[in-house]
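Heads up, one of the protein chains got dropped from this complex, but the rest are sitting where they should.
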Amino acid sequence: MSDTTLHILNRGPNQAELLNHCLDSYSDGDALLFIEDGIYWAAEHYAEQLSQFHCFALKPDLEARGVSASGIQTVDDAGFVDLCINHSRSVSWT
Amino acid sequence: MKHFLIIARQAPYGSAAAREALELALACALFDQPVSLLLLDDACFQLLPEHKPAAIQQKNLAAMQQSLPLYDVEKIYICEKSMHQRGLQPELLSLEVVPLDAAGMKKLIREHEVVINV
Partner (left out) sequence: MKFTLLIQSAPIDSQSSATALRFARALLAKGHEIERIFFYRSGVQSANRLALAPQDETNLPLEWQSFISENQLDAVVCIAAAIRRGIVNAAETARYGVEGDNLIEAAELSGLGQLVAACAASDRVVTFGGGA
C-alpha cells in the first residue's frame, strides 16, 4: 500500500483558511473527505476550485443539510471506513 | 513506535486548546514516541515572548514550552504563511522554529504515521 493521506474536513466556508491549510498539505495520491459542515464544499459552487483534488463527501451529512454533491463521489459510513483503510494515515482538519 | 505530529491552530489563553496541544506533545515525548509540533494560524502567537497570564489567573504556557527541548522536541514547525499574515518573524519568537511552506507541510505530514489536529 502506498503512503498516502486521507484528509477529513468537517468545517464549511466560515473556515476557509482551514480548507487552504488542508489543500496545502495535500500530496499526490491523497484523498479529501468532507464530513459534517465540511460537505458544503462539495456543492457545485466550489467544484472548479477543488477539481484537482480527489474529493469525497459523506452521504448522511449531505442529506441532513439538503446539499447535493457536484461531480464528487459520495460515501456512506462503510465507505468512510474504507477510505481510512486505503490511506496510511488520516488528518482531521477541524 | 510511531512518529506523532501534533498540529495546533489556536492562540494561547483564549481557550484550553494551546495548553492541551502542548500536553499531548509532551505526553508523546514522555512515552518515548518521537513527536513534532506544527503551529498554524493563531497558534503562531503561542511563541510570542513574555506571557504574563497571572493577570487573567491562568498558568504560563512558557513553562511547558521550555520543557519541549528537554524531551527532545527540539524543532517547532511553523507555517510561514500564518507567520507573515500575523506580522511575525522567527527571530522574535521564544523558541527556535522551522518555517514551512506548502511543500514543507506536505513533506512533514508524510514523515509522521499519526497526525493529530488538537
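Miscellaneous remarks
For clarity, chains are labelled A and B in written order, and residue numbers in each chain start from 1.
The rule is short, and it goes like this: contacts are C-beta pairs under 8 Å (C-beta built on N, C-alpha and C of every residue); 3 or more make two chains touch, one makes a residue touch a chain.
Only a predicted model underlies this, so the values are computations on that prediction, with no experimental measurement involved.
Within the whole complex, the absent chain has one touching residue among B:L48, B:V98 or B:V114, and that is B:V114. Not every partner is drawn; the one left out touches chain B at residues 1-2, 4, 9-10, 15-17, 20, 23-24, 27-28, 30-31, 33, 114, 116-118. Within the complete assembly, residues 8, 10-11, 35-37, 60, 77-78, 80-82, 84-85, 89-90, 92, 94 of chain A touch the chain that is not shown.
Criterion: only the chains that are shown with their structure count from here on.
The touching residues of chain B, when paired with chain A in their complex, are 7, 9, 40-41, 79, 81, 102, 105-106, 109-110, 112-115, 117. On the side of chain A, the complex with chain B involves touching residues 3, 5, 17-18, 21, 24-27, 88-94.
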